[in-house]
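This is the structure I have questions about; it appears just below.
With one protein chain held back, the other chains of the complex are shown just where they sit.
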């Protein structure tokens, strides 16, 4: 499986990643996408979201700070991306927390995202399997969500990634585990949200979506390990992390990635 | 009065703090709440804000970037929090700056926040005592707002904190002064806004609200002093501050807190 080459190819292409994401994550997500080598744009109005999704290389949809107007734009942009052959990635933040969130996520899942990225609680909620999640943190273990992830991937026809101490990603048939990353990544906000943009950037290169998603997770985790080494705390980590993404090259990534078939 | 123990208890509980706050503050507030030991969530849509306020441990409402739809959600969430016995904290940013802001703040004050946290100008504006504030900075001195704070606390039945070089907090009868903090805290955006979340996190532990609020102010101020020591400027401070909150334990807080009855 190619990991470092996918990173280098993504950087050469510098994909324009269109994000309809939550207010909390926007700045850090843009910083991280820029540092990783992609070009971020945040555009949400119904007057232009679908048009822009057809121009962009990939789309991400994150339901963190949801509202009806934005939910409509998310659906229109996802349909436009699909129609234009562009991958789109769903980040179902706190999908199980309220009735409204469950309803909107179900509508978005029906639009068949090329990838879904969530923590175990979110993936369980999407798969209708209940969840211990009260908000944005994971209350469930990755292992408990593996079957739900496989089932969800068969429904969407895309890949589903469950993030945690060891990430799991599947296309419903095959699967990988990615054992990179550091616990401090959960102590700075929007690190998980921004990963969704990096997954979209890797998917925009085409080819096998499962391998592309696994490569994105490994890239993110290895950079996280490097940024965490020597960081004084979550604030220091958050500042070092874009620099670690920026500095990591394909050869080092291949050497440090811990990706195994599951 | 217990300060360090309240911090340790807050961390053990890891309260879910629901914030309807301004766009400028969202990321830094989430970072700060995570670093302090709480779990932040930003949810504002009327379709789910009240439902989520009943799930969360505490609610904060900040009127920095106001709009009619958000103002309605703020009121509904505040009522829901109150109905569910959860504390809610109001941050009346620039309350006196425009007619619209004066009207919305008056409506929110009528919903009896468990705590109000503002600078002197904002507290004077809320108490109807006029203000020199043209925007988000304080144009008035803390001492000039102490009577207004006491009066406001008697109206809401909660506590009122006036922040400044020396903070003042009162429940209308008793009061404390907290002499921690550093001037650089006013040179990085959202540091004041994020304090509102930390106050809410401390209030969610129950017990005496005045002492809980004073403990939160001391925790924040001591961490601010530590982060400011050696910081190269406001940018460096902003990155060090979450790490200082993260690293500060109850024993050190007890040693460094400067809390006196007023």
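Here the chain labels run A and B in written order, and each chain numbers its own residues starting at 1.
Here is the rule we go by: contacts are C-beta pairs under 8 Å (C-beta built on N, C-alpha and C of every residue); 3 or more make two chains touch, one makes a residue touch a chain.
Since this is a predicted model, take the numbers as computed values, not measurements.
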Given A:202, A:219 or A:241, the residue that touches the chain left out of view is A:241
Checked against the full complex, the residue among B:208, B:236 or B:254 that touches the missing chain is B:236
Sole touch to the unshown chain from B:162, B:190 or B:257: residue B:190
Residue positions on chain A contacting the omitted chain are 16, 23, 26-27, 30-31, 34-35, 39-45, 47-48, 51-52, 55-56, 69, 238-244, 246-247
The missing chain sits against chain B at residues 22-28, 64-68, 94, 97-101, 134-137, 187-190, 232-236, 238-239
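Keep in mind that, in the parts below, only the chains that are shown with their structure count from here on.
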Per the C-alpha centroid definition, the whole-Å distance linking chain A and chain B comes out as 32
